[in-house]
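Let me begin by presenting the structure, written as structure tokens, before commenting on it.
With one protein chain withheld, the remaining protein chains of the complex are depicted in position.
What follows is subunit A.
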């Protein structure tokens, strides 16, 4: 009578579904939810008036402004450069393509401090690149451009690696169809190719922007960290922590967190809009 006792039910794909789901949820809670919650509670402890005073203090405002401005510059650059790089890696065959492809991951693999140090060495007044820029009156190191440079360096793979697979999967028949219909190469890119990689590209740019807001290690070396000039928000939070000003630190961190959340929501909306044609 064994078969009578066995309940008739579709088998789960994952063996031990309850166990695996439990583990992932537990992990998610411990590593993401609890810290975020703690941060919010810590912020709530402060009280609205004090919170407002901390985050609108001139030094904090300046730090936010530097962080966001530099992240916007870095993301704008990566949006264009990352797209171009993905295009080149997918559409062209050339010697050294594999090496270039592998190089794209270096910002992920490299300790950010090492990246910061080498960028500083390259772009300082007597560095390899800096020595040519300095006479033109362009200084990178210890300016907001340095901050943007470090951000751009550490976040470019996000754009390349999100756009690349989508571009690779794009059926060449779309472009061929457009060609037989008389579309110029420019029109093919603008009207056939780009709209289809737009969702991935937006996603890549958002993550790159979010990452730039939070970048720390690479920036502190190249920025000079002058309060009110090149001091970024993450560093200010760190300084407050070193001064045992937990409230100040968590208030600033909370603002960064809010930025990140708003960004995620906006980006999800944008992507949903860009993918509206995929729905059934």
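By our rule, a contact is a pair of C-beta atoms (placed from the backbone, for glycine too) under 8 Å apart; a residue touches a chain by one contact, two chains touch by 3 or more; residues count from 1.
One rule holds for everything that comes next: contacts and distances are computed from a predicted model.
For the omitted chain of this complex, the UniProt record lists the protein as "Sulfate ABC transporter ATP-binding protein", which is one of "Succinate dehydrogenase subunit B", "Acetolactate synthase small subunit", "Sulfate ABC transporter ATP-binding protein" or "Ring-hydroxylating oxygenase subunit alpha".
Checked against the full complex, the one of A:68, A:104 or A:192 touching the unshown chain is A:192.
The residue from A:108, A:174 or A:246 that touches the chain not shown here is A:174.
Residues of subunit A that touch the chain left out of the display are 171, 173-174, 176-184, 187, 191-192, 195-196, 276-280.
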